[in-house]
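Let's turn to subunit A:
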Amino acid sequence: MTPSLLYAFAGVALCGIGLFGFLRLQHLLRKLMAFNLIGSGVFLVMVGLAQRNGQPDPVPQALVLTGIVVAIAATALAVVLIRRYYHLSGQTTLAEPAAKSARPKARSVNREGAPE
Partner candidate 1 sequence: MTLSVLMPVFALMTSLLASVILFALPEKGYRLRTIINLAAAILKIALVGVMIWGVAHGREYEAAFTMVPGVEFVLRADALSMLFAGLSALLWLLTTIYAVGYLEDSPNRSRFFGFFSLCVASTMGIALAGNLFTFFLFYEMLTLSTYPLVVHRGTTKALRAGRNYIIYTLTGGAVLLFAIAWLHGLVGDLRFQEGGYFSDVDPSLNGPLTIIFVLMMVGLGVKAALVPFHGWLPQAMVAPAPVSALLHAVAVVKAGAFGIIRVVFEIYGLEAAEAMGLLAGLSVVAALTIIYGSTRALYQVDLKRRLAFSTVSQVSYIVLGLCLFGPLGVIGGLVHLVHQGIMKITLFFCAGNYAETLGVHRIDELDGAGKRMPGTSVAFTLGAFGMIGAPPLAGFITKWTMGAGALEVGMDWVVAVLVISSLLNAAYFLPILHRLWFAEQCEPWPHERRWGRLETSAWLLWPPLITATLMVLAGLLANVPFSPLSWAELIVLREVAL
Partner candidate 2 sequence: MSRFLGITVLAAVCLVFAGALMITVWQIAGTQAPVDLPGLLADNLEASGVEHPITAVLLNFRSYDTLLEIGVLVIAGIAGISMANTASLEDPELRTSDSLLYALQRWFVPLMLVLAGYLLWAGSDRPGGAFQAGAVLAASGVMMRLGGIPMEFLRPGVLLRLGLALGFSVFLLVAVVSAMAGDAFLAYPDAFTKPLILIIETVLTFSIAMVLLALFVSAPVNGAEEPEEGESG
């Protein structure tokens, strides 16, 4: 057991917590934060596990750097989408306006909730 491994286990816990949040939460921004938490957890596992004998390993560190950039790209894109979605529909969750059926009837209803 090395400190690195401790962080790997912390990563495992973060994945669990994040997953719970991701599946549980409805608000899209919260979902997004949960996604970032899982991401951090995965990165911790990646580096922590690879460095379990205490020696730094530059390869997973480089991978995590790449991963962070990808994550911020995805997050930023998601934020833009969410904001536009909110702008158009006034909603902050993915709940369908009219139940689950694919009928388009209730569409005008959610339009009226436009923001600003």
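Candidate selection criterion: all candidates are chains of the complex that A comes from, given by their letters.
Everything below uses one rule, namely that contacts are C-beta pairs under 8 Å (C-beta built on N, C-alpha and C of every residue); 3 or more make two chains touch, one makes a residue touch a chain; residues count from 1.
Keep in mind that what you see is a predicted model, and the values were worked out from it rather than measured.
J.: Quick one: in this complex, who touches subunit A among 1 or 2?
T.: Result for subunit A: touching candidate is 2.
J.: If you look only at subunit A, which of its residues touch candidate 2 in the complex?
T.: For this pair, the touching residues of subunit A are 5, 8-9, 12-13, 15-17, 19-20, 23-24, 45, 49-50, 52, 55-59, 61-63, 65-66, 68-70, 72-74, 76-77, 79-81, 83-84, 87, 104, 107.
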